[in-house]
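Presenting subunit A:
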Amino acid sequence: MTQIHVTTTVNCDEVEFLADPRETLLDCLRDKLGMTGAKEGCGTGDCGACSVTVDGRLVCSCLVLGVEAQGKTIETVEGIADGEKLHPLQRKFIQHAALQCGICTPGILVAAKALLAQNPDPTEEEVRYWLAGNLCRCTGYDKIIRAVLDAAVEMREGV
Partner candidate 1 sequence: MRYHTPATFEDASAIAAATSGVTRFLAGGTDVLVQMRADIVTPDDLIDIKHIPGVKDVVLEDDGCWRIGAAVAGAELTAHAGLCADWPGVVEGMGLVGSTQVQGRATLIGNLCNGSPAADSVPGLAAAGAEVSVVGPKGARQVKVEDIPAGPGRTTLAKGEVIAGVYLPPRGKRGGDAYLRFIPRTEMDIAVVGCAVNLRVDGDKITEARVVLGAVAPTIVVVADAAKALIGSTLDAAALDALAAAASAACRPINDKRGTIAFRTDVAGVLARRAAKIAYDRARGAK
Partner candidate 2 sequence: MVKVHLWSGLRRFTDGADVVEVRARTVGEMMKALVEAHPGLEPVIKAGVSVSVDGKLIARGLHEPVTDDSEVFLLRQLKGG
């Protein structure tokens, strides 16, 4: 197979990898760059566990080819915290017990961060619809929604 050389920026670092054009961005992040924070729950864009942003736009990395990442800017769950300092969403998720098994958590954090970037004061309904593509089977979503709304308050108040 002919592999294609890809140069891209992931969480502020420039990285390079060789990708078979059949491989998804998720495959490349996990298997070539060792960034296993994004998870594959379905491979068909139905569960959101592989959520990342590409040039600021929220996508499922299982529905993007690795070769499409050329020249793009990608952010993953590994880039949410500022070094050792957790992002408010991360702190609120722990505080509210918004994760049980934790497999959907990376994708939900990436998606929630994208939501708050464009809508700092969402309603409960807006959070629920924005996150409808992020399946969670453990929590019934209650504590997730509360954690996102609480993080939004903290981020608005700039605490």
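Note that in this section a residue touches a chain if its C-beta (ideal position, glycine included) is under 8 Å from a C-beta of that chain, and two chains touch if they have at least 3 such contacts; residues count from 1.
Regarding selection, all candidates are chains of the complex that A comes from, given by their letters.
In this text the structure is predicted, and so the values were computed from the model without any measurement.
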Result, touching chain for subunit A in the complex among 1 or 2: 1
Residues of subunit A that touch candidate 1 when the two form their complex: 2, 4, 20-22, 24, 43-46, 48, 51, 54, 57-60, 62-65, 67-68, 111, 114-115, 129-134
